[in-house]
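Yeah, one chain of the complex is gone here, protein chain that is, but the others are all in their spots.
Chain naming follows the written order as A, B and C, and within any one chain the residues start at number 1.
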Amino acid sequence: MDEAGRQAILAQLKFDRFAAGLGIEVIALDDGFARCRMTIRPDMLNSVDIPHGGCIFTLADMAFAAACNSHGTVALALHVDITFYASAPAGCVLFAEAKEIYLGRKTSEYDIRVTTEDGRLIAAARGLAYRKSDPYPPRK
Amino acid sequence: MDEAGRQAILAQLKFDRFAAGLGIEVIALDDGFARCRMTIRPDMLNSVDIPHGGCIFTLADMAFAAACNSHGTVALALHVDITFYASAPAGCVLFAEAKEIYLGRKTSEYDIRVTTEDGRLIAAARGLAYRKSDPYPPRK
Amino acid sequence: MDEAGRQAILAQLKFDRFAAGLGIEVIALDDGFARCRMTIRPDMLNSVDIPHGGCIFTLADMAFAAACNSHGTVALALHVDITFYASAPAGCVLFAEAKEIYLGRKTSEYDIRVTTEDGRLIAAARGLAYRKSDPYPPRK
Partner (left out) sequence: MDEAGRQAILAQLKFDRFAAGLGIEVIALDDGFARCRMTIRPDMLNSVDIPHGGCIFTLADMAFAAACNSHGTVALALHVDITFYASAPAGCVLFAEAKEIYLGRKTSEYDIRVTTEDGRLIAAARGLAYRKSDPYPPRK
């Protein structure tokens, strides 16, 4: 992945309005790899005052999306599974890292870890993507 | 589930700030069962202009949470897996229905379907919960 | 599914040597649906004297395979997830039932339940298949 390609993909990922609304940033991107960051906010808590599984999933899913689109063609999430190990308080900064474990012609798969700044494991996910031939970023 | 118990649980679920921020409503609740509704908003779209997997997951997860807390004790999501079948445009109203398929002493499991108003399947999930003995709603 | 098509598929499924070795029978087959039976044998037990997860999975997977090949084209298992709820003693007869929940052009998905004769849930699985265009049964 050259620097121009990386910047083009990072620029396109900024059009993700759901991730932007949650303050998720893509802080590293390479072929089949991405790292994202999100700070747990009070408006991300659920009815028992811990971060909603949905916001943890979204952070993991964003790392997955960045990693599977890193090859320059559109890939869509087909299946994701996630295990939740621990909670984190509001104000806590979380990281999600997605690593490609398989890259086929039609599908690819990623291991994703969600951790705190000091490396405590919050959740682990696996994402299976369906690879299309359309370019990413999409042509206007 | 008597009506007072249902109302107490529904009232507690309204403290879920993440679900509230996405406009998710719990529109039906019974023992081991819940149905939720969410309208896809422009701020839920991702970088290729389809609803972010994270918002679809959150809708499914909310139905799961309501269903697994319906027994009056706290249950936490342990594992969720989700398959995405189709997309839906902004403005589309989605429903998630969670049905209990297993209720054990320590764990319970739910089948969750996300559909459009006319019944088109958008995603299907399965959620495995870890059941605690703490009451739900939590005592103040 | 007409009777000739059903018989052709059932005949082909008998070439499954792994299922045959475990005594798994396909006892019902329809479009997107299959039901299989297997008796737990002493040689299926693991090191703590309960049926090995692998034999329960294989029973579920066989119902999945029969159901996803029922449309007359080859479908291959892409992803399967399974939750184990309870054990069953040697001699116990188990059933697996696979029901299609989604049929797309390239993929299809199935809910699979493994139960005892009296309906106790032993395991639940979900299988995602990748659909090829090759005929099933394969032409010689």
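Basically, a contact is a pair of C-beta atoms (placed from the backbone, for glycine too) under 8 Å apart; a residue touches a chain by one contact, two chains touch by 3 or more.
These numbers come from a predicted model, not from an experiment.
Interface note: of B:Val48, B:Leu78 or B:Leu94, the residue touching the hidden chain in the full complex is B:Leu78.
Only one residue from A:Asp61, A:Asp81 or A:Glu97 touches the chain missing from this view: A:Asp81. By the touch criterion stated above, the residues of subunit C touching the omitted chain are 12-19, 21-22, 42-48, 51-55, 57-58, 61-62, 65, 69, 74, 76-84, 136-138.
By the touch rule set out above, subunit A reaches the unshown chain at residues 81, 83, 85, 101-102, 104, 107, 109, 111, 113, 121, 124, 126, 128.
As for the chain not pictured, it touches subunit B at residues 78-79, 81, 106-107, 128, 130.
In this text, only the chains that are shown with their structure count from here on.
When every chain is represented by the mean of its C-alpha atoms, the one lying closest to the mean of all protein C-alpha atoms is B.
Look at the contact of subunit A with subunit B and you find the same residues on each copy: over half of the numbers used there are shared.
The centroid of the Cα atoms in subunit A and the matching centroid in subunit B are 21 Å apart.
Touching two or more other chains at once are residues 78-79, 81 of subunit A.
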